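Pasting a structure below so you can have a look.
Just one protein chain is left out here, and the rest sit where they should.
When the chains are written out, they are named A, B and C in that same order, and each has its own residue count from 1.
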């Protein structure tokens, strides 16, 4: 029920608590947190810059979210994605899906991540300790992952 | 890497933070939180009692956890399950799986829940607002769910 | 053979006890045997253990199926299908 793109860090526990506050109709909550790793292809990283396409990003995430809500009976959803400069160990993305039953919550969270990875206009640039670095290449496996959710993936 | 059975509530955010503290090698964390719903078969509930088999519960959860760690490259796992008297909206169970990549984390968390649901010796007794209630029946769908993970499920 | 028998959830309530220490008759070899024997121990036992399709068994804290041997068991637990999570 919410999509946010922000520079600031997020607090997974606080986000879940806010989402559940005062509700007794939710039986299952699945969260995915993506974090910046300290290493890429064997090289130690010092930072990463996340660029995005303001306007399209929010619109695309909202489309991804409403697609999930059309597929599964979800009582709450949340997508928070950071942009700007991040350090190893920092949070990058949080996805939350809440439902009556666990399989809907698991499937929806997994779907949201697969779609986000292949459609939301974010780009990562890594900076290594040795001064090297560059734009991260898209992984073919992310395109394969999104295809398992059916035809809408190829829009 | 941890299994706990406790009366006390847990804090999902705090558990995740503790698990990630000081680490830069984790790229993906999936959490599942199960909560007590305020309604069962159309009846408003006032409380639920969770009974378990002390000793076997911890042993079974540890077996489930090591089965997951044998199947996926996991950097951290956690299972926390509450027992005793719970109210609508209360946390029941927390499962966390951390890995380099998101699909391993999603699959492992889903597997841990399916196994826990069909093998860990917990029993729920519901009390409804109208004074009725009783032991919750096992759902056949939970047995079906665990079967998709292959032969070890039928041990 | 003297063993500790444990009962959980509605089995515990119906039988009015959580555990008992008992000497098993020597002819009992498998989980199926002990379930059949339990059904002969009185009216409440009969009610509970005639529903054998429903009662699950663990031997020394490990799930056991009907054909599992109870030989050497120290603790045998009886309970309904689990409903945690």
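In the analysis below, a contact is a pair of C-beta atoms (placed from the backbone, for glycine too) under 8 Å apart; a residue touches a chain by one contact, two chains touch by 3 or more.
Fair warning: this is a prediction, and the values are worked out from it, not measured in the lab.
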| item | value |
| --- | --- |
| Neighbouring displayed chains - absent chain, whole complex | A |
| Residue among A:56, A:85 or A:129 touching the omitted chain | A:56 |
| Those residues of chain A which, in the complete complex, touch the missing chain | 34, 50-53, 55-56, 59-60, 81, 92-93, 113, 116-125, 134-139, 155 |
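As a working rule, only the chains that are shown with their structure count from here on.
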| item | value |
| --- | --- |
| Far-end chain from chain C, centres as C-alpha averages | A |
| Between chain A and chain C, centroid-to-centroid distance (C-alpha), Å | 48 |
| Rounded Å distance between chain B and chain C, as computed from the means of their C-alpha atoms | 26 |
| Multi-partner residues of chain A (at least 2 other chains) | 102 |
| Sequence positions of chain C contacting 2 or more other chains | 85 |
